[in-house]
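Here you go, one structure.
Every protein chain except one is present and positioned as in the full complex.
Moving on to chain A:
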Amino acid sequence: MPQRLVVIGNGMAGARTVEEILARGGDFAITMFGAEPYGNYNRIMLSNVLAGVEDESGIFLNDLSWYADNGITLHTGREITRIDRFAKVVYDADGTATGYDKLIIATGSRAFVPPIPGVHRPGRGYHQGVFAFRTLDDTRGMIRYAREHQRAVVIGGGLLGLEAARGLQNHLPHVTLVHSAGHLMNAQLDEQGGNTLRRSVEALGIEVITGAYTTEILGKHTVTGVRLRDGRTVPCDVVVLAAGIRANAELAQTSGLVTERGIVVDDQMRALDEPDIYAVGECVQHRGETYGLVAPLWDQARVLAGHLTGADPHAAYHGSRVATKLKVAGVDVAAMGLREPERDDDETLVFAEPARGVYKRVIVRDGRLVGATLVGDVRKVAFLMQAFDRGLPLPEDRVELMFDLGAPSAEVSAAELSDDAQVCNCNGVTKAVIRDTVQAGCKTVTGVMDATRAGKGCGTCKGLVAQIVEWAAGGEVEEDPAASWYVPGVPMPKPELMRAIREHELTSVSQVFATLAPGGEEDARSKMGLASLLKMMWGARYVDERDARFINDRVHANIQRDGTFSVVPQMKGGVTTPAQLKRIAEVAERHQVPMVKLTGGQRIDLLGVPKEKLPTLWAELDMPSGYAYGKSFRTVKTCVGSDFCRFGVGDSTALGIAIEERYQGIEGPAKMKLAVTGCPRNCAEAYVKDLGVVAVEGGRWEIYVGGAAGAHVRKGDLLATVDSPAEVITLTGRFLQYYRENANWLERTYAFVPRVGIERIRAVVVDDADGLADDLDAAMDASVAAYRDPWKERAEPVTPGQFRTSLPLTVLPQVPVREETRP
């Protein structure tokens, strides 16, 4: 009969301790109680949930099957209210008793709510609009409320407050951070570091008020502002309290355990004078210290598991040296040891570059690192943390503590780290654990991250984890297979997928799912990519299932934030006529189009058109679609070229029109934007297009590929210099076809070209080294021949209700279903 182990608390500490016990083969009948109604989740990631960069499902650490698989009885949403330490029984709120042989208390901590008048309303809990930031429910409530309001004040300028402020910016326009100390993150940073951080945070649009005590929360029914001690009031309709945490020690205290600021434990994490009761995590006070970071908690969990299972009879916790490396509100921050020098002979090195938001301070005593603060640039943090933890000798040239001089390669730094150096501070993963995982056969970065959880916390160490995996695999690091899949729902990279599609003659998206997807399951995220690929491969034989198309491709227009659409007629090479302009003007006026805008691709955009009006507009415009919506060939931007320009050396307009004429509307893995410019002055921005053509003196044309000037800026690589417009058109088609057949879904040319390499592309496309040129040209010819203007699809809807509104903004036809009109 195994011993009964009861764990109160299903948070990160409780669950981690149980994991460590299981990993040591501990033979217990385990029962866990969690007050929150969920499995256990990574509280650190709540700020990502608030910021909208992580979804809720991504933050859960163990799903319910984990508990079942390990024979753990889990009670969620049940709070333990009393421990009878003599009878060895715990009671929950409705009096149910559960006996134990060993008990672990892991009740964690809660948000500290400063006693500010107005925080609470009698009998109603928090004042409406006031939130703590601690649990998933807090976060959900805050998001929901913030969306409908304008101004938030975050009280507390520590780590949590900064994260809350940054996250709230995603949900409302004005965020003010009120902090009582003189500078931000005063528990970790010195004044100058705090001020550097402040400037970076202010640059993000967050207003910061330091040295400010909040004396009252204003507002009768809902929050209207906060009053500060100096008499100022800050108007707001949301208040978030992030003024620190307090250990949840009440249960232990009322049950007769020794508590001070937390539950007092010895070096085996045992509650004082209690042979069978242990405590772990943020509810604990050990040697006078309480901890609010995750790394000490992992240390404690290991010690407790080693002790309880007998796997390490000498396991003892001696406290943690707290070194933190965090991304706070988008700014890298690391801090360890002393904030300020304490002795006259402490050496201090300071580097400050306020304009870049960089600040570094290192404190050395007797040749050993005793403190470091880094803001804005934490590239040296791995080395510093190791030096700090282990008291390593420091480089003769002290400036090397702050900068890599002569830039040693990444491999060297991964190799140099000691085995027990902690790589992931969120999940407490050392270099040795990563190395052992790799040596046990897991040679992908994502595989190692899944197996060890390294990099699964705040994510700042992902780069270092990748370096160590690479080092440990000795250059045999394997790509994560999923990363190479063309779409997430079919586990095959593009070449394999295309082979399988040909082999099985799969001509529709539903056939691909039925034949190639695991379990034949459809996947909404994969449909659009597969539709594009199949159309490219099969041309006229492609069986077009409309549900596989994204809405833009169903209605041949680009959906806008309000659910209306934009209409962009084709305007080849950006050349138009008075008659065309008149007609566009008349249509826009007749239909009261809310905005008429010139696009960056030299066309005219009619914005704000309701879906149901699209066919009418197309009919009245009677112009072909400009394809300003698809993952497809978009436009060829041109300059006026040699016809009028006194500098022009080539007829860029004519060539641009010819290219657009030929390749209009062909679909691809991502959009394709082109340009032709009449001289190297580059007025048409051809150097930064997916394919750009530049006329040069002597009647020659340069072709650049892989350029971009969007979120990513890249000058294209010179593919070839040719003698005639006809050669430009041929090479354009051949390059685009090579891209269509080989690029990953949504991979723009600026990523594709460097990935494959311009030399390789030139060999295939220009020099025909592989003998593929004829096939590429033929495939492109077929696509060109298959072109149909989608705006002709307007007399009859292709599917029932193709242009029916999906918008709630207008009063819909109230559905009385007229029985007589039913078929």
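Just so it is clear, a residue touches a chain if its C-beta (ideal position, glycine included) is under 8 Å from a C-beta of that chain, and two chains touch if they have at least 3 such contacts; residues count from 1.
Criterion: contacts and distances are computed from a predicted model.
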* To do: From the list "Rieske domain-containing protein", "Glycine--tRNA ligase alpha subunit", "ABC transporter ATP-binding protein" or "Peptide/nickel transport system permease protein", give the UniProt name belonging to the chain omitted from this structure.
  => "Rieske domain-containing protein"
* Among the options A:L228, A:V258, A:A500 or A:I559, which residue touches the chain absent from this view? -> A:I559
* Which residue among A:E545, A:E661 or A:D777 touches the omitted chain? -> A:E545
* **Touch criterion as defined above, residue of A:Q3, A:Q192, A:S510 or A:N742 at the omitted chain** => A:S510
* **On chain A, residues whose C-beta touches the chain left out of the figure** => 49, 52, 54-57, 140, 143-144, 489, 510, 521-525, 527-528, 545-548, 550-551, 554, 559, 561-563, 611, 799-801, 804-808, 812-817, 822-823
